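Worksheet: the structure to be examined is printed underneath.
A single protein chain has been omitted from the complex, and every remaining protein chain is retained in its original position.
Coming up: subunit A.
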Amino acid sequence: MAQFEKEIVQAILIADNNVWNFKPLSDEGSTALLPLVNVKMLDYALIALNRSGVEEVFVYASLYLQDIRDHIKAGIATYASWSFKMTVHVIGGEGCRCFGDAMRDLDAKALIRGNFILLGADTVTNADLRPVLEQHKRQAKFDKGTAATLVFKECSNNVRTGNEVLIAVDRRNDRLHYHQRLRTHQKESRYQIPLDVFLGNSCVALHHNLLDPQIAIGSPSMLSLFSDNFDFQTRDDFVRGLLINEELLDSRIYVALLPDTQYAHRVNNWPAYQLVSRDIINRWAYPLVPDMGVYKLQQQYVFHKDNIYKSHEAFVSKVALQENVVIQAGSHVDSGAVISDSVIGANCRIGKNCRLNNVFLMADVTVKDNCRLEHCVVGAGATVNEDCEVSGGCVLGAASELPAKTKLTGTLVTSTPSTQKIDELEGGELELESLGPKAFIISDLTTGDPEDSDGEDFLPQQMLSIPKMGDRLALLDEISYCSDLSDDDDDASRAVTPLADDTNIFLGEVIDSLTRGFREKSNPDFLILEINSSRYAYNMSLKEVNFNVVKAIFGMQTIVEPANNNVLVAFNAAFKQLGPVVSNYIKTEDAMLDCLKALEDVCEENPLVREKISQVVHYLYVKDFVSEDAIQTWYGQLEEQEHGHLRQRLAKLVEWLDQSSEKDDDDEDDEDED
């Protein structure tokens, strides 16, 4: 026993492991030093380790090594709450490019002597990890191949921040058998789990409602496994590699669930940032709440009712702090402002009659009069001039300055044009749209989320945008995949026939996307993204996509049941907004035919459209969605018997087309080239 008593509890803290999602703030400094409710994220992680009885921590940093080193030094010098009974070393190097590299480096340095706690700097938790560590040690005694114990936390199902997992665990010994990260962008309708997982074990529990806070207990062998398998880049690679090659590597992963009363969440993107801020303000993470002197051992805030935390030195005059607000020292809020669900850093100035809702201001931010800010993050030292409206998950980089009367939704703004890394963009087309001398819009598209690499190989070139904050964090609606849809025709065979089903679900999702896009007037590019991701999810061919997109437009509620039964007005409005989406798909002659065929289908279903079909086709022709040739070909293909009515209605239009083409026969070639 003596040797165990001497063993000290060590921990590894990995900083900067999800840089991409916090653009543009991540370009300007370490994400580990990003303030979350006015305390840096690194400090939350260190406090969590301190509370779990850790005695020695290795903070592994790469890009902003010096910043982190300075911060730790400053923390120790000012007696930060984590600095007691815990030594903190900062190590790392520029050469480290991923989590796996960090682990290999740590293995090479041989600093870790026993079982250790592994944490990301982005984890916020009040959990006591000592019992989990004990469980891991017991397990390791019993099974020499124990490589790690992963810690999970139950969560609600409706929010997806990219940290949700589906795992299969052996009920007898808590061994992990299957691990699948749930996708953020779309819902899975079914999960395919290898049968052997179930047949090899008498009882396997499937947990679907789990959150992965990136907490793990590692055995010394975990580090050497990273060294042996140089293709392990992320922690997920490690988990997957071990599950696939468990016999080859002779290593096993176990699972521990945190009790209900303990809080744990990972802040790896803006929606998670919003969520965790809210949880901290609502005291779910107690004692990691603003008024408990997190980090600095002194009372910084006074806690008022409705979760309002106000510094003594904040000047708030005649302002309606509604609820869930944190205001740091030195901030000024002028009269007439209304603030709710927001965090305001030190020395901020908020002008008259501003409205702030779900806004996160870092230090030294100035918001001038009459601004409306909603669901956005403003970096340190930034300025928002008069009468701006910023919403929908905007992020303003440090020291940027929005000109007066700017209206932004869902964009990322940086202060200097040079911060964008060109190589990360597909095709290298770099367009920094300028809003002002100190405000440039940067593209937030990426080819595949580096964090979300869970072997979903069927989405190779899918463009994803950075997850943004939003009003509805419950992005996933309650669409119940009722088995009934497919059920009545498969009574004989139990296997659900996925084909007909998928097309319908796809169409349904496209309709949903378009309806929402139309209502919220969102950027057509995003709609195209959404449709494309649905397309890959349901494995639709291009032809089917063309067909269904057009069909979906006509399936929108506004067109199915237009106001005053005036389908043309509704149709016109829809195409005005969604035109770019359609033209993105309907480019070639074939696609135009698909589009017209879809119209054919729509006519069958919707008598209103049937009445006006010639006007609809004419409109599409005038707006260059379909070419004359396509209309002619289509018209030729319409069968006399089946589509007699349709032909009749279109006859006039086609005649007119014929005439006009005769007139400007010469111009036709030029037109085509346009």
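Here is the rule we use: a residue touches a chain if its C-beta (ideal position, glycine included) is under 8 Å from a C-beta of that chain, and two chains touch if they have at least 3 such contacts; residues count from 1.
Keep in mind that, in the parts below, contacts and distances are computed from a predicted model.
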Candidate names "Large ribosomal subunit protein uL30m", "EF-hand calcium-binding domain-containing protein 1", "Translation initiation factor eIF2B subunit gamma" or "GPI transamidase component GAA1"; UniProt protein name, chain not shown: "Translation initiation factor eIF2B subunit gamma"
Residue of A:Gly75, A:Pro271 or A:Gly555 touching the missing chain in the full complex: A:Gly555
Contact with the hidden chain (one of A:Arg190, A:Lys305, A:Lys318 or A:Lys521): A:Arg190
Which residue of A:His208, A:His304 or A:His645 touches the chain not shown here: A:His208
Missing-partner contacts on subunit A, residue numbers: 156-157, 166, 168, 171, 187-209, 480-485, 487-489, 491-492, 494, 496, 500, 503-504, 507-508, 511, 555, 560, 605
